[in-house]
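Only one structure is covered here, and it is reproduced in the block below.
What you see is part of a larger complex, with each chain still in position.
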Amino acid sequence: MTHNVAILGASGYTGAELVRLISQHPDIQIAALAAERKAGMEMADVFPHLRHLSLPTLCKIGEIDFSTIDLCFCALPHKTSQEVISALPADLKIVDLSADFRLSDPEEYEKWYGNPHSAVEMQKEAVYGLTEFNREAIANARLVAGTGCNAATGQFVLRPLIAADVIDLDDIILDMKCAVSGAGRALKENLLHAELSEGYNAYALGSTHRHLGEFDEQFSAIAGRPVKVQFTPHLLPVNRGILATTYVKGDAKAIYAALEAAYKDEPFVELLPFGQGPSTHNVRGSNFVHIGVAEDRLEGRAIVIAALDNLTKGSSGQALQNANLMLGLEETAGLMMAPLFP
Amino acid sequence: MTHNVAILGASGYTGAELVRLISQHPDIQIAALAAERKAGMEMADVFPHLRHLSLPTLCKIGEIDFSTIDLCFCALPHKTSQEVISALPADLKIVDLSADFRLSDPEEYEKWYGNPHSAVEMQKEAVYGLTEFNREAIANARLVAGTGCNAATGQFVLRPLIAADVIDLDDIILDMKCAVSGAGRALKENLLHAELSEGYNAYALGSTHRHLGEFDEQFSAIAGRPVKVQFTPHLLPVNRGILATTYVKGDAKAIYAALEAAYKDEPFVELLPFGQGPSTHNVRGSNFVHIGVAEDRLEGRAIVIAALDNLTKGSSGQALQNANLMLGLEETAGLMMAPLFP
Amino acid sequence: MTHNVAILGASGYTGAELVRLISQHPDIQIAALAAERKAGMEMADVFPHLRHLSLPTLCKIGEIDFSTIDLCFCALPHKTSQEVISALPADLKIVDLSADFRLSDPEEYEKWYGNPHSAVEMQKEAVYGLTEFNREAIANARLVAGTGCNAATGQFVLRPLIAADVIDLDDIILDMKCAVSGAGRALKENLLHAELSEGYNAYALGSTHRHLGEFDEQFSAIAGRPVKVQFTPHLLPVNRGILATTYVKGDAKAIYAALEAAYKDEPFVELLPFGQGPSTHNVRGSNFVHIGVAEDRLEGRAIVIAALDNLTKGSSGQALQNANLMLGLEETAGLMMAPLFP
């Protein structure tokens, strides 16, 4: 049986990535594509790389007949997303890729995003969408909140370590390196090729990046006590990929064992041989996460590094993985394509 | 029914690309991977992006039991390829990705490649593997010669125009821009990141590139008279993609009509609206070709531009497309993945 | 004696490039920097790479006391430039980097730029600023029009060949590859890193690029008859550099001789050994032009390739070279820095 999905916000990178992935999915088809400002255009004119596909013409959200839709992906900007989702049918299955439902606490939301949440009831209903750690809840959820791409990467490293109690919770540093597509298709000076190419820099200095809200909430919940990490993102002159270099205090072998136990049956998580590190080049365009662990020369310290593709495993691939669960499909359906290298 | 294939030369880029593509193929599985110098290693150690796959350990060619193999891909360097293929079972179906069987004339081969051909009989038997123009022969062939990646790109532009007699055959210029992966994984100074990145240059100046042998033979055969094009390749600081800017004399509308007629039912060839040009970014990682046509301000002249991914449609994707035909499978099987953008 | 200059439009790439170059000039100092929308800001905040310099605060043009200025660089958008320059003191020496005074014919200007020229008298007064071919007029000019960066590159190839009558004037093809900084610091979707990196494409298909106006006017003047070239620019994923691959009909040795004669005493033009081609990587950040010539396999045809840095020799370096002449300084002053490689 084929399931019909709608994608709201189809003219952004995560929307296009959903189309790319779903075009190869055996059981899901795209019934509607909404993009308010580009309504009436063909997807081929907005994203010429998709021109071989037969796709619905871009429309406005209001034009979609949601009674024919089995699941809706929202790839809209935060704040817009909560407004739009509030107005959708109350029984519609939704995977939201924005930041709007990632935090369960309205105060934390307002603190990190600067505006009060306008759909607080839904915020409570939403299930956090880091699939590997929340399968059952996601399968039964109506509304799933996709994680931040940096937040996903950091959690693949740290959740098992916190749960297994093998690291010092008060001394965790996440040095993150992020590709430019994580910032979307926005017209900002610092995203121009001439500004970015041949350079790299940190941003959101001092642990001020919004994804910290997710880290705080998730890690504290696992630990049963407040956990606050230090987190510095860097903008890199590449289009896809996140690398999280994580500095922790703990026994490297115990850390490796905790990750091995956590991921031994996971189809999308590859733990590298001890001492080896991952490269973003080896996961790009795929739904895989590569993780490496090394022991530092300083006793009791370890480095754990994770790499994933921010648009796939960090966003649209994760969203499809969740949709598979919500629709009762094979979790890996449409997601086993190999990375593109070189 | 699943078909078993072997890949000889699995440690190069075209070998790895075959593995990537076949990993998603419904009816083909990889039974053997040969790489002489890396025999004994796991593919995951040579190409970590493939580590999620269960693949045979790399072996030497001599270790393969070809009686269990339905089709063999040879992704070896030219000259080595003819020697290896000569020694394979005489009834084994083979798709060769090297230059060894692209030219049917032994003298032309020697002229362009500098050594006499050591398997002249096989050279005669080999079928030229530009699928869209040679389907029936490929389906019935034992040995198919994959085309050069530049040669494929130029032919997608020019074959229909020569066949339809809509251009001046004596004034054809192919200005080609090629990604670095076309040169393979060889350790050459000009392929280093520090040498190539932030620069670009022409090479093989004066129409001396080997792929001209293919152009000469193919175009002359279609025209029924000698056709010699001018061809200047340029090396670009990107990993995948070829763009062929072709300067021809003829009526742009007639040219467009000839391409439209040639490609209207082709699953992998997209003719863009008149006046639009393609970008390599819109085909990367895919088996699609995008073609655009524009009229010049100078009367009677047109520009035709084609873009494809040199490793996919220009090499390993084409090879799999041919293998599908040779094995009686759907031609598009395993090849309909969308391009990776951004 | 030190000369005071002003730079109008200091917040764009060509403005910043002028500051970079002049910061090393022995006889010129920057007395005023204007940028309307960023007036009041420090240059260090607009361009942090210049923060080691002591520079005037950005101001509005109206705030500059031009009686203290010996020469003014206008690095403003076209159309704005003619309006601003019309209002400047009538005896102020000006080097304009915009397109506004490149064409001497008001009708041609309107045809290519879409608006009538509002300073037709000045248009007549302006001297075309391709230094190597117009030294005396530039030295005596009040208003010099900097050339287009593509236009400069093509002319370095073709002017000596047209003047020496060694090529067929009716069959000239310029296949141009241009770096992204040529488009300036504008916020356009196609200039985003994620759109541009890993791709390349042609634009202005069909010889519709505005720099053709310059080619037409200059080449026809040299030839004494109309000369119209075919010209296709391509956008490349690099920040600096233009490569012009030129296809001409004529004897390659005669072509080489004509270039050798034209450039043998030129400090900034390097003619490579016959048969070698240039790379943009070898001129970046410098005021040098590298030119190569090769004979095609097709009799009577040649390929001539030129490479320069669009922001330096193609724009701000050329402007400073002209300013040196206009101020009676050594032409090469402040411009002999070597290219940055790698």
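What to note about this one:
By written order: A, B and C. Residues from 1 in each chain.
Note that contacts are C-beta pairs under 8 Å (C-beta built on N, C-alpha and C of every residue); 3 or more make two chains touch, one makes a residue touch a chain.
Since we're looking at a predicted model, the values are computed, not measured.
Of 4 total copies in the complete assembly of this structure file, 3 are presented in place.
Operating definition for what follows: only the chains that are shown with their structure count from here on.
Viewed as a contact network, the protein chains are fully connected, with every chain touching every other.
Distance from per-chain Cα centroids to the pooled protein Cα centroid is smallest for B. Chain geometry summary: the mean Cα position of chain A and that of chain C are 45 Å apart.
Averaged C-alpha coordinates put the centre of chain B at 39 Å from the centre of chain C. The centroid of the Cα atoms in chain A and the matching centroid in chain B are 36 Å apart. For chain A, the set of residues touching two or more other chains reads 13, 181, 198, 239.
By the touch rule above, chain B contacts chain A in their complex via residues 13, 16, 19-20, 23-24, 47-53, 181, 198, 239-240, 267-268, 270, 272, 278-279, 281-286, 288, 290, 336-342.
By the touch rule above, chain B contacts chain C in their complex via residues 171, 173, 175, 177, 194-203, 205-208, 212, 228, 230, 232, 234, 236-241, 243, 245, 247, 275-282, 284, 292, 294-298, 301, 303, 305, 307, 342. Listed in rising order, the residues of chain C touching chain A in the complex are 13, 180-181, 185, 187-189, 191-198, 237-239.
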